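After the structure tokens below, expect a handful of questions from me.
Selected chains only, in their assembly positions.
Chain nomenclature is as follows: A, B, C and D, assigned in order of appearance, with residue numbering initiated at 1 for each chain independently.
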Amino acid sequence: MKQADLKMILKSVANGEISVDEAVTKFKTAPFEDLGFAKIDYHRGIRQGFAEVIYGEGKTPDQIVQIADNMLKNGQETVLITRMNSEAALLAKKSLPFTYHEIARVGIAGQMPVSDTDTSIVVATGGTSDMPVAEEASLTAEALGNKVIRIYDVGVSGIHRLLSHSEEIMNAKVIVAVAGMEGALASVIGGLADCPVIAVPTSVGYGASFGGVAALLSMLNSCASGVSVVNIDNGFGAGYLASIINHI
Amino acid sequence: MKQADLKMILKSVANGEISVDEAVTKFKTAPFEDLGFAKIDYHRGIRQGFAEVIYGEGKTPDQIVQIADNMLKNGQETVLITRMNSEAALLAKKSLPFTYHEIARVGIAGQMPVSDTDTSIVVATGGTSDMPVAEEASLTAEALGNKVIRIYDVGVSGIHRLLSHSEEIMNAKVIVAVAGMEGALASVIGGLADCPVIAVPTSVGYGASFGGVAALLSMLNSCASGVSVVNIDNGFGAGYLASIINHI
Amino acid sequence: MKQADLKMILKSVANGEISVDEAVTKFKTAPFEDLGFAKIDYHRGIRQGFAEVIYGEGKTPDQIVQIADNMLKNGQETVLITRMNSEAALLAKKSLPFTYHEIARVGIAGQMPVSDTDTSIVVATGGTSDMPVAEEASLTAEALGNKVIRIYDVGVSGIHRLLSHSEEIMNAKVIVAVAGMEGALASVIGGLADCPVIAVPTSVGYGASFGGVAALLSMLNSCASGVSVVNIDNGFGAGYLASIINHI
Amino acid sequence: MKQADLKMILKSVANGEISVDEAVTKFKTAPFEDLGFAKIDYHRGIRQGFAEVIYGEGKTPDQIVQIADNMLKNGQETVLITRMNSEAALLAKKSLPFTYHEIARVGIAGQMPVSDTDTSIVVATGGTSDMPVAEEASLTAEALGNKVIRIYDVGVSGIHRLLSHSEEIMNAKVIVAVAGMEGALASVIGGLADCPVIAVPTSVGYGASFGGVAALLSMLNSCASGVSVVNIDNGFGAGYLASIINHI
């Protein structure tokens, strides 16, 4: 039931075309979402101005390209495709304006938007192996109109590498801290920064890292305030949340 | 090495009282934190303008009251004391301007600040048993100068109670979603809201809730974007992070 | 917004007392649940005809007795109180028509209803230590108007005790199988019966029973069809679900 | 000992051919199952009227086709084959009246029965990735003579999609709620519906979903009454149990 429909019913009541009881019945059977006063599309935030998102996992190359093509034809300037394999990328390159970021398994159909904020998001990683997740976060943020400062391979076992970036960290509006193994990066950065820190544990490691559980627990137990955590390897979620905060 | 010391050395160099090499040696052996060019105190964000925080766990009533008393005497207007037991509260009431919130085990010495932002933080809970954690978050946020809208007992098994608060949810600047048991509140709220949602799993439940693990996992796996998670029962952390975001 | 309110608005529209647009605004701001076309109270199923339920955990004796008293005064004939401690029971006995089942920590204010179905629910346990959970299930079912056949202490390590009850098992409309330790009871009963079997793992056991996890996993992996599982020690949930099925 | 044998012994006793003591001895050594007074075949419920079931996992294509062929030749009208790979399906198509549902890995040899009940089973999923499990449940239920209403991709992070199906949910006789990730669907549906809800966690997700454990725990901790849970990815078990309940 759209607002238009609601008005229609009310007018019919006002006009005496339908009785009050008939109107009550109509309300009872109308689906909620059509009432118009709730958020119908939870992607609204993304769509307005910036990228649409396609989650590539479990979709065939054909499906991905077709969806992206439709979006572009409907006037969308940027389409962000996550968890996209190289086969799909190959197909996309043939028929779309398209760039593929292999390490992050991210594709961009159309063109990257220019950042619309003065502030920036810092994306930091503990090691080079955390880069796929970090790049998913960085590219997501960029596709959503943010300026991203990448500070990679600054793990806490070589603390001076991290400290040499103190200024960028202290000036960030929001930070994404990506780390596997012991995941301590989030705590150290959380202690240096005054802004929100989004911690992303990665499945990098072996043995007692248990596919990212060690880093996840470490981050949840961070003794630094201002730190919150997303799922293991969830670069997209971190980049998306960072964009929301950066656009506040 | 305070800035004063730094200046002293530099002046001695300028005056020729010590050689350049002697100055280099002095720098090498000075502790880092004293150089003054990095954030020495990670509580700075809290101290400026709003509450100081005392973590009551493991401190004796005497210690708590003494620390709070000193802070107030030094001009602090609000002192937030978390994880404070009733015995300590009793003592505090005798010697300090003091209010105790028993359910949250939170004490406020001095007076609550007036909110300095137009926007507000929504704190929502799944059930009434989640209130201790939610109140810790709410009071923390209030002590840090935020306006808090409490929406309690709106668990997802009675979805209409939650939906009747759609407007507050959609108008919030940041939301703290507190829930035990299956922890689904964060996902539903995350789907309704465009703002950051900080999910707090609670240890409420029994059996296969495993002291909050079920809610924690549920929240980490939220399919709604914009959701991040803090430690089980960490109401303070959520309220603190919410305050940072609300003050952006 | 109750249905009465909805009619009121519609009548005002019909009467021309308020405009269509004013009515639209009223709808937008009315909480969903009041619209009356959805299940407002998920306890409705219980309330119609049979017991109201009070979850005693975390409520003071005073609170429990007051709530129960109100319910009885409002015409409710049976009030089921779960997770009720003996202190609360003592108080209830003083001021209410009340029976306390200590082993199950269940209180019945008012009187137990007579069963309104021809069919019956079988509640079976592996051992005598599972009785508290089983009795919570049995009393819940009885308070909701069901006839319950108790078959206790028929654990699978003495299979003939269980088999001697084959007829009751095969004639049940629904069975609640309560067991701790290895939790195998559900599988054996599931193999004997054609009806739905609700398995309730209990926290009875020690060592590698891990507070009911062994029984829980065992029941989830049951190779018998028709078996589903509720939370550890969740006697109420099992009794409630059994009542729904028995009333179909 | 078949009933025929039992009669034979009793006749011999009646005829005086064997003594009472000899008969006692014969009884003692006869195997139980042959006595005929217990449920020998726990698949009986399925066989009478509707589909036979073949569990395809671990069987060769040849074995599957041969078993199904025999069943059809013995007059069975519907044979349901679960966990069947495409290779087996290819072979089955060559020699049997056969339909393959690739997404669910389910094959139907013979023809689907017409539903023999007025009521219907709702099968709902959180996302499109949960469809393989949901379809296994739906097809199982259909093969057992049920009418199934599919409500797919109504995850709780877009609550209005789910609410727009409120009527079907409230009219169902039994509901199967299939969800991975945070598994909150079961709780929300459990709150909307009065009928039994069978929750099926799926292994859909990554990171801290731990192959379906997050959804499993979430569902076991559901705060909605009337919800019970089956094993991760156990679409068949849910469909089978739903059929039992729908046929009550």
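Just so it is clear, a contact is a pair of C-beta atoms (placed from the backbone, for glycine too) under 8 Å apart; a residue touches a chain by one contact, two chains touch by 3 or more.
The shown structure was predicted, so the numbers you read here are calculated from the model rather than taken from an experiment.
Count of copies in the whole complex in this file: 8, from one repeated sequence with 4 chains shown in place.
By our rule, only the chains that are shown with their structure count from here on.
Seen from the Cα centre of chain D, the chain whose own Cα centre is farthest off is B. One simple way to say how far apart two chains are is to compare their mean CA positions; for chain B and chain D this gives 50 Å. As a whole-number value, the distance joining the C-alpha centres of chain C and chain D reads 25 Å. Contact of a single residue of chain B with at least two other chains is seen at positions 157-158, 163, 166-167, 191-192, 207-209, 220-221, 224.
Of all the residues in chain B, the ones that touch chain C in their complex are 128-129, 157-158, 160-161, 163-167, 206-209.
On chain C, the positions that touch chain A within their shared complex are 3, 6-7, 10-11, 13-14, 16, 20-21, 23-24, 27-28, 32, 35-37.
Of all residues in chain B, those touching chain A in their complex are 38-39, 42, 44-46, 163, 166-167, 170, 173, 191-196, 198, 216, 220-221, 224-232, 237-238, 240-241, 244-245, 248.
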